[in-house]
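A single protein chain has been omitted from the complex, and every remaining protein chain is retained in its original position.
Entry: chain A
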Amino acid sequence: MMVEVTAIIRRDKVAPTMRALDAMGLGAMTITTVSGRGLQGGNVMTDLDREVPAEYDAVSKITRNLTPASFALVHSLTRPVFWIPKRMLQIVLPSSMKNEVVDMIMSVNRTGWMGDGKIFVSPIDESLRIRTGERGVDSV
């Protein structure tokens, strides 16, 4: 049996994730450029990924419970962002490797900030390698 692991992750985490997957012997994947909005419905600043965390460290020592959104408000960074650019990785693999791969993706991608992404696991009924005609687990 095969499963498809769909991971929607930050753009700058694609390379580390690919390296980690390579080390597990999983070279094959499909990467799509997507836009996402999570439970927060977008965000209030453009450069959450790059600019804020360093500054946030200093500020969060004084005010512990500052969310990224309220940080943006306090610092007049209120530029609402409706869609946040993300990358979607789709990997089809034998279901025996599922837990290992999911744990690996989570450990590589976790920053503790909103927007780390989601992983979806869904069943795949059939798989076929076009060049050789192999079917099923042999083809992934």
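We take it that a residue touches a chain if its C-beta (ideal position, glycine included) is under 8 Å from a C-beta of that chain, and two chains touch if they have at least 3 such contacts; residues count from 1.
One rule holds in what follows: contacts and distances are computed from a predicted model.
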{"item": "Chain excluded from display, named as in UniProt, from \"Xanthine dehydrogenase, FAD binding subunit\", \"ABC-2 family transporter protein\", \"Nitrogen regulatory protein P-II\" or \"General L-amino acid transport system permease protein\"", "value": "\"Nitrogen regulatory protein P-II\""}
{"item": "Candidate in contact with the missing chain, chosen from A:Gly27, A:Gly112 or A:Gly133", "value": "A:Gly112"}
{"item": "Of A:Ile9, A:Leu26 or A:Val92, the residue in touch with the unshown chain", "value": "A:Ile9"}
{"item": "Touch residues of chain A, complete complex, unshown partner", "value": "3, 7-9, 32-41, 83, 86, 88, 102, 105-106, 109-123"}
